[in-house]
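A short worksheet on the structure shown next.
All protein chains but one are shown in place.
Naming follows writing order (A and B), and every chain is counted from residue 1.
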Amino acid sequence: MAEVVEKKNLATETMTINGKTVSFSSGETILDVARRSGIYIPTLCARADLPSTGSCRLCIVKVEGVRGYVTSCTTPATPDMVVITNSDEIEKLRRGILELILSEHPYACLVCPIRETCEQFNAPSSKTGRVTGCNMCPNRNICELRQLVEYLGLKEIRYPFLYKDFPLERDDPFMDRDYNLCILCGRCIRVCEENLGLSAISFIRRGHDTKVGTSFEKLHVDGNCVFCMHCVDVCPTGALSVRGSKWYGYPDSETPTTCILCEQGCELVIDTKWNKVMGAHPIRDMSVGKREYCAKGRCCLPALFNNPDRLKYPAIRREDGKIIYTEWDSAINHVSNILSRYSPAEVAVLSSRHLTDESIYALNEFARIYAESNIFYIADDEIIFPNIEKSDEIFKDIKILYLAEANSLTNDTIEKFGSIENIIIQDIYPSSLSRSNKVCAIFPATVFTEMNGTKSFADNRRKPITKVAEPPGDAIPDWGITVRIGNALDSPDFRIKDFRSIQNHIQMHPWTISSVPMVPKDSLTYRGFPVSDFVPDFKIFIERRLKSKGEIHF
Amino acid sequence: MYELIEKSEIFNVHKMVIKAPEIASSIKPGQFVIIMGNEYSERIPITASDWNTDTGAITLYVLELGISTLELARMKVGDSLYVVTGPLGTPSEIKKYGTVALGSGCYGIGGIYPIAKACKEAGNKVISIIEARYSSMFYHEKELHAVSDQVLYATSDGSKGKKGKVEDVIGEMLEKGVKIDHAFFMGCTQMLERCSEATRPYAIPTKVALNSIMLDGTGMCGACRVSVGGETKFACVDGPEFDGHKVDWKELNRRRSAYTEQESVVYQSYSHECMAEKKLRQEL
Partner (left out) sequence: MELTAKERMAIERHGMAEQLPDLRNRNFEEVPYGYTPEEAVAEAQRCLSCKKMQCISGCPVEVPIPEFIALVAEKKFAEAARLIKTKNVLPAVCGRVCPQETQCEEVCVRGKKDVTKAVAIGNLERFVADYERENNLMEVPEIKDKNGFKVAVIGSGPSGLTVAGDLIKLGYEVTIYEAFHRGGGVLVYGIPEFRMPKKIVEKEIGALEDLGVKIYYNSVIGRLHKVDDLFNILGFNAVYIGVGAGLPIFLDIPGKNLNGVFSANEYLTRSNLMKSYLFPKYRTPMIIGKKVAVLGGGNVAMDSARTAIRLGAEKVTIVYRRAREQMPARAAEVHHAEEEKIEFRLLSSPVEIYGNGEGWATGMKCQRYELGEPDESGRQRPVPIKDSFFEFDCDQVLMSIGGQANPLITSTTPDMKINKWGYIEVDDWGRTNKEFVYAGGDIVTGAATVISAMGAGRRAAKAIHEDLMKETDETLRPPGGETEEGDEEK
């Protein structure tokens, strides 16, 4: 795992950078010190959270008394060292270095005099396969090469462009690779080795032919890559990109939230545009230490949430048996009328591990008052009761089910129930159960990117869930649905009325949340739905990985 | 039907040679075809670069620029296209003009070849000017040389010909006093606009092949409408060539970017193996 250098000692030594006296602690490099002191040194291969190799040479600085120039990313700071980072000579050298790097990278647009007008018309970039210039590059808006060209004021490249002519690598799920853009900085290799210990990629071949690749140049899906996309996120160029989310250009907003798909609770920034979730990526700030997220949160969210089959409107079954769409009020009334015919012992609630704490609490409160605490979860076909007094025994008396995860109920599980007369579903997609003629109402719920709240993850971490996009149609958060039904049934003991009251109650009864079973990191479902059903690349990935290795890890 | 008999790529431009004998025998320079790779594709208009009435094959140069052309790019020899409709559009007006300058870039390098050939056969002096970012991006050069009196190059990095673009080459020629009687341009919208501006001060009749978004290609929907000289024309029946000095370029650019949202959203649930699955379903 990459670790920022632990500063055991307080900064006790001093040195001079550009005439300014700065303090440092032993073990830091000149680059570390400069960054900490707010002095900018351009880099390409160095990153705060990766070990340095000094291969790009852009960070060269002049150290007094040392012949030539040294790379600040690999040179340890020494007491009373005098460093110049930005003399004319150094800037000239840096431009020359960048020119050489760019001579093997499609540079035409970088130094084109009419680039601005062209990019006004071609916004976002043209969606091509082979990148021949910025106007067809998916990395255009965040490209570090462009930023360097700007910073160094590079206006012309004196070398003709040499195209390496590597074939495009587009046959893997999720990831597109165009190593004709690669500048061999090695960040991707370092992050795969250091961060994940996977070493799925390395420098292969040699000499001028050197490129980044897998062993035996197999497809990533046939190797041990887990498609976490950390390599894509450290790449300074557009050589690596996520196919499903590379072409939308500048997002309308970038909002951090927490991924709810498993117990890790990774922090992700969600890009939205046109009011939809378009992509997810880590915080781009260089000083973030450890990043950890997987293919699911990084690549699958847009396809998982934007599918046109999303439930949008509340629906109820009329007396004549037909399902009709209707308004919330009449749907809630319909359901509360049906529920009030049953005694609490006849009601059971299926909660979902993929709901926010507030939604889970609301279901628990509902179960406590209206279902005799008959609440359970389903995890990989196993039925889990958070209350130890409850067990399968309760099922024979159940006549009505209130489900927040309908797709987890298989035919075998339904067999356990005695005689179900009615089923209430709140969900995000139609499931096979939603077609059963016992279903009396279907409510459309939101996914975690469409609501605010909190979620408790492994190791007692509780993190915020932030709304980033509007839900489709009339969908509302799960807790909202439960609160409405609960209030319509009118028991004075049902204590929650709104978001605030739920949050207060969670504070008073934390056990309700801590008893929720965790979703393991290697889970393949969201709310009972297999992610493969909605994301074709995911299906390919897990099928091939299961076939070649028998197991899958993210 | 519509079997792909040859395929190669040069920098996103995919040469596709397709068997379509009826189209090959009736197509004329300047006309285009509309193709669909499979049942789910969009209808894509592509200029026909070459055709052979003996083999019944037509040659198209398809620029990969979105999901439907991506699927076309991934096709292999032996596959069949779902739809090849044509010929569409009004053929180029070929006359003995005198000296004709033909400027093109990108997919236009292949697309302008039949017009150059026809101009040569009509007795014109043909000057072909082609541009690319780097010299390795040129293609169809041998054929162009065969039908042109002069082929001039323009590259962004100066690796071949003049360092610059087509309009720089033309501007230079016109400044030197070279007489050009007619100009044809084919390429991306910005290139067409800049080249038309280069010929405007010299009042050279200029035809540009527009690249509007199209749906049916036979004039029944109006998706491809452009404003030329204040009038609304359909690029699929009145065009695709129009007077470059009268086109409302701003409107054309705006109309061409009407679907950027959908064009990027469609990649979210795309998987390259989808094509293979779809083929399997079709065969079942």
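Please note the rule applied: contacts are C-beta pairs under 8 Å (C-beta built on N, C-alpha and C of every residue); 3 or more make two chains touch, one makes a residue touch a chain.
Since this is a predicted model, take the numbers as computed values, not measurements.
Of the listed residues A:Gly19, A:Gly153, A:Pro308 or A:Gly321, the one in contact with the hidden chain in the full complex is A:Pro308.
Among the residues B:Lys160, B:Arg225 or B:Lys246, only B:Arg225 touches the chain that is left out of the figure. Residue in contact with the omitted chain (choice from B:Met36, B:Leu102, B:Leu144 or B:Leu192): B:Met36.
Residues 22-23, 26, 31, 36, 39-43, 67-68, 82-88, 215-223, 225, 227, 232, 237, 250-251, 254-255, 258-259, 262-263, 265-266, 268-270 are the ones on subunit B that touch the missing chain.
The working rule: only the chains that are shown with their structure count from here on.
In this assembly, the C-alpha centroid of subunit A lies 40 Å from the C-alpha centroid of subunit B.
Contact residues on subunit B toward subunit A in their complex (touch as defined above): 9, 11-12, 63-67, 70, 73, 133-137, 156-159, 189-190, 253, 257, 260-261, 263-265, 267-274.
For subunit A in complex with subunit B, the residues that touch the partner chain are 106-109, 112, 117-118, 121, 123-124, 126-130, 132-133, 136, 157, 160-161, 163, 165, 170-171, 173, 243-249, 273-274, 276, 278, 302-303, 306-307, 534-537, 539-540.
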